[in-house]
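Here the complex is missing one protein chain, while the rest keep their positions.
We call the chains A and B, going by the order they appear; numbering starts again at 1 in every chain.
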Amino acid sequence: MTALQDTTVHAPPRTLSERIVRIIGRSPVHIILGFIALVWLVPSIGLLITSFRPSADMRATGWWTVITNPRFTLENYERVISAEDMGSAFINSVFITVPSTILPLIIASMAAFALAWIKFPFRDTIFLVIVALLMVPVQIGFIPLVVAFRESGTGLLTTYGAVWLTHTAFALPFGIFLLRNFFITLPRDLIEAARIDGASNVAIFRTIVVPLSVPAIAAYGIFQFLWVWNDLLMALIYAQSGSIQPMTVEVTRLLGTYATEWSLLAAAAFLIMIVPLVVFMSLQRYFVQGLLAGSVK
Amino acid sequence: MRKFRLAAPLMTAVLVLAACGNGDGDGDGGDADLPEGDGSILVTSLWGGAEEAAFQEVLAAFEEASDITVEYEANRTDYQSVIRTRIQGGNPFDVAIIPGVGFFRQLATEGSLISLSELGIELGDIEGQFAPGLLDYGNVDDTQYAFMAKLNGKAAIFYDPQRFADLGVAPAETWDDLVTLTDDLKGAGATPWAVGAGDGWTLTDWFEIMYIKEHGVEAYDTLFSADGDWTDATVSATIERMASLLTEDNIDGGVEGALATLFVDAVAKVFSTSPSAELYYGGSFVGGIATGVDVNPALAGQEGTAIDWFPFPTIDGAGAGLVTFGGDQIAAMVADTDTAEFLQYMLSEEAGEVWAAAGTVIVPNTNVDPSTYPNVIMQQDAELINAAEAIRFDGSDLLPGGDLGAVLQSALRGDDMGSVLEEFQTTVSTAWEAQ
Partner (left out) sequence: MTTASPPADAPAATSGTSRPGRGIGWAALLFLGPAALFLLAFLVYPTIYTLFLSFNRGRAGGFSEWVGLDNWITLFTEDPNFLRLGFPPSGALWNNVLWIIFYVSLTVLLGLIVAVMATRVRYEAAIKAIIFLPMAIAATSIAIIWRFVYSPDPETGLLNALLGTVGAGPTAVLGSPDTVNWALIAVGIWGSVGFATVILSAAIKGISSEVLEAARVDGATETQIFWRIIVPMVSLPISVVTVTLVVNVIKLFDLIYVMTAGGPGASSRVIAFSMYQEAFPQGRFGYGSAIAIVMLLLLIPVMIFNIRRFRAEAVQQ
């Protein structure tokens, strides 16, 4: 590793005076980092606490008063889940997100494999086009695609179908880019040897490329999962029935006609956050690796 | 796109009508031309909270009276986008309750709404139960597409009669009286006004009621139409008058404080258990808010004693019978027997009474007796509206674009209104042209 890391671990202070000197020398850093940690944690904690406070309390005092006056309740969560339909919206979020993650994973890795390991004319040009398509914003699709779905007469807009398809499509450029860049780093000899042995592309894909690429595929999967779970706009446009709307859409219902019901909103916001936070915390490693793979070479 | 679905029922209607030779608005005759509904309808509006609860009672009554199930979908934010994307996607709502007249007109001209006569509801039959002019808002190019579902007068200055008695002041009837009242309150050590300027729309209410009283109905109608000129002297005159009353000393928290205060909090400043102001101007729905869970539930039942309102005063002696109001219109987007039945029900006295009894809105049906309303706050409003010389829709809801609230916030802040109004005029006229 580098010296930057080393200095923190090796040579711990021996004497008390050494310790004090070290702390004083470092304290600006600690203070600044401590302040930063606060700024990054406190807003979310404030909302979390609010979600557990009775709404009468919320209206009367600020959430910081719970330090001296703790009083908690689960009623906000109860109300939000049953009366406000967050429960079914949660299920909708799952139903929308899982296929929208798996489908692009499969399609993108297949395409990435072709672009990395199958020679065909215009291969590089096609890849460049796909890299260019990375830039197409989702807004471009709204008008034409909604009209197209309608004209198709398939009624996909009132089912999960439209959302699955559009999420998959817009996820492909990034996935293909990420995975292809990873695939080409796989050992050439391994693949060549398999080819010489007569293995078909499908076999190579299945038995060599995919198993070796689990980190990259996992990273992409996590990205995509978070992206779809947290998405609001696409669901607004392509999920055209109250019964299929995910939590992100449902939570906007809680903005009252005249006043904002922060207690309910807080509980709903956290229900939306739980799954991504769990996914993120447990699979952090892959997520970060994926980011790095896509950015730093 | 709308047109394809209408072709069949329209043709059938024409043939049947030709055969019967009978085109009047008798319910049965109309229904025979409509396709059979499937027994359930999807209704949308942007109501939530107490308003939704009241409406749900009406829906429940309807479900009992007919055999049709009603599904209600609230779309609080971005109401217009949702309606549009559904139409585009071929999944329109069956019935929509629309707050903005501009948006309503767009939908009508686009062909997304079903005319009332197509549903068997003829204008001539329903005119009698609406205050004069009210149905005009639902009329586009001589075809009636919608009618007002509910409304709230916006001419109420709320106060606490008990505190007034203690402070030795009384409600005002003219503008000058109002200014005097404000000064008297200050003199008595109280803060006169609470303003929720953080919510720009509260300021638009102020502007509209003052404008119509100061300059009359015709000027009002012109201003909120495609011919309106926001750089006109009448506009700045009203704005100046507003700013002369809503000054630093007259508002609780001063101008900055008002701009940081949202609607419900401003109401709370007058009616909470620890009030800090004496007067709140707004729509009759303020009563429900003040006695509701957000402000002071203890006031419920004390309407008339601890909470009451007096009508916005005349300006320069004029405008006594003029009222502005906010409301929502109801229209059908799908033509079938179910939606027709639902709209018929919404026109009925029964629906009106159920809704009125819930106490959050005024029902436009003049056949509904004001005593049906559960408290004086609403009763007075119903009486005011029924007796009005002319009532006009909330102007900012008539505009197809632009944010009047933001303009008025600037005015309160003391910004130079010349350029602000010019820009606003550009935005608004562009929006009118795009209609």
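Everything below uses one rule, namely that a residue touches a chain if its C-beta (ideal position, glycine included) is under 8 Å from a C-beta of that chain, and two chains touch if they have at least 3 such contacts.
Because the structure is a prediction, the values reported are computed rather than measured.
Although one chain is not drawn, the whole complex shows that of B:Gln162, B:Thr180, B:Asn367 or B:Thr430 it is B:Thr430 that touches it. Residues touching the missing chain, restricted to chain B, are 1, 77-78, 80-81, 84-85, 87-88, 103, 106, 110, 198, 200, 253, 256-257, 259-262, 265, 400-401, 403, 405-407, 409-410, 413, 423, 426-427, 430-431, 434 (touch as defined at the top). Contact between chain A and the absent chain runs through residues 1-9, 26, 29-30, 32-33, 36-37, 39-44, 46-47, 50, 58-62, 64, 107-108, 110-111, 113-115, 118-121, 123-124, 126-128, 130-147, 165-166, 168-170, 172-173, 176, 184, 192, 195-203, 205, 226, 229-233, 248, 251-252, 260, 262, 265-266, 269-270, 272-273, 276-277, 279-281, 284, 288, 291-292, 295-297.
Going forward, only the chains that are shown with their structure count from here on.
Inter-chain spacing, taken between the CA centroids of chain A and chain B, is 42 Å.
Across the interface of their complex, chain B is touched by residues 59, 142-143, 146-147, 149-150, 155, 157-158, 236-237, 240-242, 252-259, 261 of chain A. Those residues of chain B lying in contact with chain A across their complex are 1, 42, 46-49, 51, 71, 73-78, 81-82, 85-86, 88-91, 262-264, 285, 289, 294.
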